[in-house]
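One protein chain omitted, others in place.
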Amino acid sequence: MADAKMPYSLNSKAVADATYAWLHKRGVTLLEIAELVMLLQQKYYPGLTMDECVHNVEMVLSKREVQNAVLTGIQLDILAEEGKLFPPLQDMIENDEGLYGVDEILAFSIVNVYGSIGFTNYGYVDKLKPGVLERLNDKSTGQVHTYLDDIVGAVAAAASSRIAHRKQAEREKDYGLPHTPEDSEPAANKTAPQDGEQPE
Amino acid sequence: MADAKMPYSLNSKAVADATYAWLHKRGVTLLEIAELVMLLQQKYYPGLTMDECVHNVEMVLSKREVQNAVLTGIQLDILAEEGKLFPPLQDMIENDEGLYGVDEILAFSIVNVYGSIGFTNYGYVDKLKPGVLERLNDKSTGQVHTYLDDIVGAVAAAASSRIAHRKQAEREKDYGLPHTPEDSEPAANKTAPQDGEQPE
Amino acid sequence: MADAKMPYSLNSKAVADATYAWLHKRGVTLLEIAELVMLLQQKYYPGLTMDECVHNVEMVLSKREVQNAVLTGIQLDILAEEGKLFPPLQDMIENDEGLYGVDEILAFSIVNVYGSIGFTNYGYVDKLKPGVLERLNDKSTGQVHTYLDDIVGAVAAAASSRIAHRKQAEREKDYGLPHTPEDSEPAANKTAPQDGEQPE
Partner (left out) sequence: MADAKMPYSLNSKAVADATYAWLHKRGVTLLEIAELVMLLQQKYYPGLTMDECVHNVEMVLSKREVQNAVLTGIQLDILAEEGKLFPPLQDMIENDEGLYGVDEILAFSIVNVYGSIGFTNYGYVDKLKPGVLERLNDKSTGQVHTYLDDIVGAVAAAASSRIAHRKQAEREKDYGLPHTPEDSEPAANKTAPQDGEQPE
């Protein structure tokens, strides 16, 4: 009934909310992603705080492209866990087949949101599997996180890129280079959502 | 029983076979994809034959990365058609939401297999929706082809790139430039599968 | 002297200024790029104004990744025009070799800044070469625009994506969907630079 009256229309808030809800249901906290960011960035910015890392993870997750990739990946993980995909795809995703690669492609669309400077950070955490990534890669749980582990690494890499861009703006302000008031906002405590970002 | 004894191991032939089978089940023929290739390439190569176009489509489809993207995309289309995805993703894929974009990302991983020269051809057919693409975009059928229409355009664009590379090799041979015997094979009638390609 | 005292430090304003200056020197106006945007988007948004198109082009050009690609591409065009590249690269860029493809790769890094939904628009204008793109492709002038024509098409495609995201936010507001004050800003007349954007 409701459907009959209500033609489809994208509801951005519903998509954003679902992204947070599904990350939570699949056992990943923003704090864990923020810890990956800290691991990647602390040597470049010794004063970096966990609050800043969490904030930047939130900003990445507020991007529509990121939400689409997160939801699609988690959906495929869940369907594989429930054995509901058709045969060769079911086997490849369930077993995190190394030659599958579509998980990396979705992850990359996340990294790309903040440009190419995140490529290296993504590859690095995806190889070393620190923190939450080690848990997501534990194949003994019965859970399938073929997409989610790459996605979490990609969100952390994108947040790292975002920090690098913001810190540069702060540095230029300190050097007295020409800047605009907007550029001088610190990397943390920036609450206004930005280009293509929906607020959390 | 068989499963218990047989640990997972990627079966490349099963993946290749499933790719062909699912394209067929979803109503797309190689000939229709080849017609897109002809449309894209005939002005550059007036002597291009449909046989060559079909052959190059087959070669694209024999690539593992292409198969993975085709299977993943068709699986998501089918699940959306059956209403089995979770809410905001279900709505976005079922309605081919313009701001979704993961379909384009998978399509792009197909085009990329033959390099950046296919980007333009992909965008062009995806915008104009000629031939089979028009049918796949008909929203009145109840079928969902949100992924498949982009995938079919991407396969045609990749086959076009493959033809461009091969025709160059033929041209260099005609000019008497140094080449190797392998390079002198015509773009058509080349039966040996190539780099990363599994034969059809 | 100045160099000896002043160690290297990225000056974002200098990079942004150079981007505008070089586009101007190479004969491309923001208005011409905005005309491509209008061509691509007017059928979706009949009320779209040239002011909005120009504004969105400016926002795209304020992104660091876009500036880096624009400057690198124009530099290679100029060096090819002056005959200063080493042989096979000189020939390929000077003659806009179809199998070169690095120009498309740079262009794509621009489109990607606003996500995958711009892929199609990029391919479409790059194939049809309307307006300014036709002039940039005129090989009889002695000028080399192998990179610039792809870059201009990519900026227009990215601006189109930006408009699509903004218009969705406006539409959701009109539907009374939950939103934040920031989301309700119109696509035009938005002056605050955004995420990763430096003001012009």
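When the chains are written out, they are named A, B and C in that same order, and each has its own residue count from 1.
By our rule, contacts are C-beta pairs under 8 Å (C-beta built on N, C-alpha and C of every residue); 3 or more make two chains touch, one makes a residue touch a chain.
A quick note: this is a predicted structure, and the numbers were derived from the prediction, not measured.
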item	value
Neighbouring displayed chains - absent chain, whole complex	A, B, C
Candidate in contact with the missing chain, chosen from B:64, B:127 or B:145	B:64
Listed residues C:46, C:88 or C:176, member touching the removed chain	C:88
Contact set of chain A toward the excluded chain (per top definition)	98-99, 101-102, 104-105, 107-108, 115-117, 119-124, 126-128, 164-165, 168
Interface with the unshown chain - residue positions in chain C	8, 10-11, 14-15, 18, 22, 64-65, 68-69, 71-72, 75-76, 78-79, 84-89, 91-92, 94-95, 97, 99-102, 105-106, 109
Chain B residues touching the omitted chain (full complex)	9-13, 59, 64-65, 109, 112-116, 162, 165, 168-169, 171-172, 175, 177-180, 182-183, 192-199
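Note that only the chains that are shown with their structure count from here on.
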item	value
Same-residue or different-residue interface between chain B and chain C, half as cut-off	same
Geometric centre distance via CA averages, chain C-chain B, whole Å	29
Chain A-chain C separation of Cα centroids, rounded to whole Å	26
Shared-contact residues (touching 2 or more other chains) in chain A	10-11, 64-65, 109
